[in-house]
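If you scroll down you'll find the structure; I have some questions about it.
All protein chains but one are shown in place.
Each chain carries a letter (A and B) given by its place in the written order, and its residues are counted from 1.
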Amino acid sequence: MSLLEVSDLHVKVADREILNGVNLEVNPGEIHAIMGPNGSGKSTLTNTIAGQEGYTIETGDLRLNGTSLVDLEPEERSYAGLFLAFQYPVEIPGVTNMEFLKTAVDSHRKQRGETALSSVEFIKNMRTLVSRLEFNPEFLKRGVNESFSGGEKKRNEILQMLCLDPKVALLDETDSGLDIDALQVVAQGINEFRKPHNAVVLVTHYQRLLNHVVPDFVHVLLNGTIVKSGDASLALDLERMGYAWLEQDANP
Amino acid sequence: MISEPVKIAPWLDAKQIEQTLQDAKMPLPRKDPWKYTSLNQVLQHLDGPFEGNDQFPASNGNGVLIGALCDPEIEPFAREYVSQVSKNSNNVLNSVNLLRAQQGYAIVSCESSESSRPAVHISASDSCERVLIVVQEHTRLEVIEHTSGGNRVIECVLLAGSQLLHRRLQPASTNVEYNSLTVNLKENSNYRMVQYSVGAKLRRNDIVVNIEGEGAQVDISGGWKLSDTSHLDTQLTVNHLAKGASSQQKFHGVVGDSARAVFNGRIYIARDAPQTDAHLQNKNIAISDGASIFTKPELEIYADDVACSHGATSGQLDEKQIFYLRTRGVPDERSRELILEGFLTEIVEHEEGANVLGIEHRGME
Partner (left out) sequence: MSNNITNTPEELIQKEYTAGFVTDIETETLPPGLSEDVVREISRKKVEPVWLTEWRLDAFRRWQKMDEPTWAHVKYPPIDYQAISYFAAPKGEKPKSLDEVDPELLRTYEKLGIPLHEQKMLAGVEEDPSQPRVAVDAVFDSVSITTTFKETLKEHGVVFSSFSEAVHSHPDLVKKYLGSVVPKQDNFYAALNSAVFSDGSFVYVPKGVRCPMELSTYFRINAENTGQFERTLIIADEGSYVSYLEGCTAPMRDENQLHAAVVELIALDDAQIKYSTVQNWYPGDENGVGGIYNFVTKRGACRGARSHISWTQVETGSAITWKYPSVILRGDDSIGEFYSVALTNNRQQADTGTKMTHIGRNTKSTIISKGISAGHSSNAYRGLVRMNPGARNARNFTQCDSLLIGSECAAHTFPYIESRRKDAIVEHEATTTRVSDDQLFMCRQRGIEPEKAVSMIVNGFCRDVFRELPMEFAVEASKLLEVSLEGAVG
């Protein structure tokens, strides 16, 4: 059984059909990259899977491990093992990163019938993660994404992913806005996260992340449908030729 | 008791206006919005006498209609808007003006193109006058208004998609002066105002902006530089009554000698006005010990999907900035002037404005 299954997904946003029939199958251990021009519907796809309000599913289905996500609340999808790294992570002033992460982790543990971690244990775990992602430990005391630089916000998303250890991670342009070193750190984070039983869906515009995290499949999303799928070499073709040739394919 | 018809607009019923005046609650002296300015002094001033003025403003181009309120071409507009534009502002002084006005005229923009924008000059006069400005759909107009003494009540309506650029120049004056301005904006109209003021014996500016149409935009700024014993009171209210509109307000003032600056900037957001973006800033610098600054930015918010902020400061020149300039060889006195000029320049957009404030104009028009 595939881990994540998107079938014939039609999604409306503000009365406009943005996705018209997306199909995607992600199996354990796989890495998928989704590419496509601005406004083609990539974030719409990831936000819909995560259960963002305002994205209305007209028809189609979303399944994680065989269970439909469609009627689940966002936190229930999270408990089911879905993680979304946001393209634009929001700030939550005054709520410290530590508090936020502990609340999230404890909520997950509670769902699994486990007791909450003691603060000491939690802090210990966090310290290791934080240093692996080359963060200043001080950053745990700061407000969630509050006056973080663009790159710090993205690294914070990866930190959260490692913390929650999901089954499927959707990373929406987590490589945008990173400097060269940070890109390495993020790529390393993703590679560490990869296990035979989980999967990653990367939304990206550039080849540079794919040099470090090699995808098994590359899909091109255009005007709300996947117009082409291929292996890692497709990304290289796109880098060279852009999307125009596919657009002609799509609208003969 | 006046029992004649309203001189400037005979179709209005003077008796009824008197009645509303009598029924209306007179504002209380020493209470908002007359906490820091003598209401009695203003009321006395409204009693006259005024010199009067029988000249209409002049326009530099075509596409504008200017005439008395009872001029046959103007009258339809006057009937529709005079006293209607400001009817919700509960300002009894507007009614007093209507009964006393010696002159009433309207400025109606009829056509304009992308390249041309007719400009109208309203000159200063010691008179009691009523002005109506109608900016018709999708037209653009510029009004340059001079005030000095007198009592002028302006009602202004911006119809859909129109634009008005309003500059108000308030030069030095030894008179008492009361100005009341109400602006109503319809869909997607755009009102931009800059007010430049220096000292007067007492100068009170009441400004009410009603955003009645979706997507309208308001940008109001003002600068003042007061000296001697002058007194300036600006009371600005922006009412957001329709959704998706934005307003920006920015006022900078310098107060010296024993002058007094009063500012009240109120942003009101009705429940029906979500997606509003509204911001107000008032900064003041006092340059002498006798100077007084009274400022109150207010927010009154009934909708949740809004982005609003306000700020007000009162302080003196930044000694660090002065020191910096002095280390670069600028004498103390000149450093202070430069910094004050810079502070005022932030709101100055026009040559005439710079002239009123007595500073060099560095910006672009």
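By our rule, a contact is a pair of C-beta atoms (placed from the backbone, for glycine too) under 8 Å apart; a residue touches a chain by one contact, two chains touch by 3 or more.
Since the model is a prediction, treat every value here as computed from it, not as a measurement.
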| item | value |
| --- | --- |
| Chain not shown: contacting residue from B:L21, B:A119 or B:C308 | B:C308 |
| Which of A:S2, A:N23 or A:Q52 contacts the chain that the document leaves out | A:Q52 |
| Of B:A124, B:A286 or B:I339, the residue in touch with the unshown chain | B:A286 |
| Touch list for subunit B against the chain that is not drawn | 31, 271, 274, 284, 286-289, 291-316 |
| Residues of subunit A in contact with the chain not shown | 48, 50-61, 70-71, 73-75, 77-79, 83-84, 86, 89-96, 99-100, 103-104, 107-108, 111, 143-144, 160, 164 |
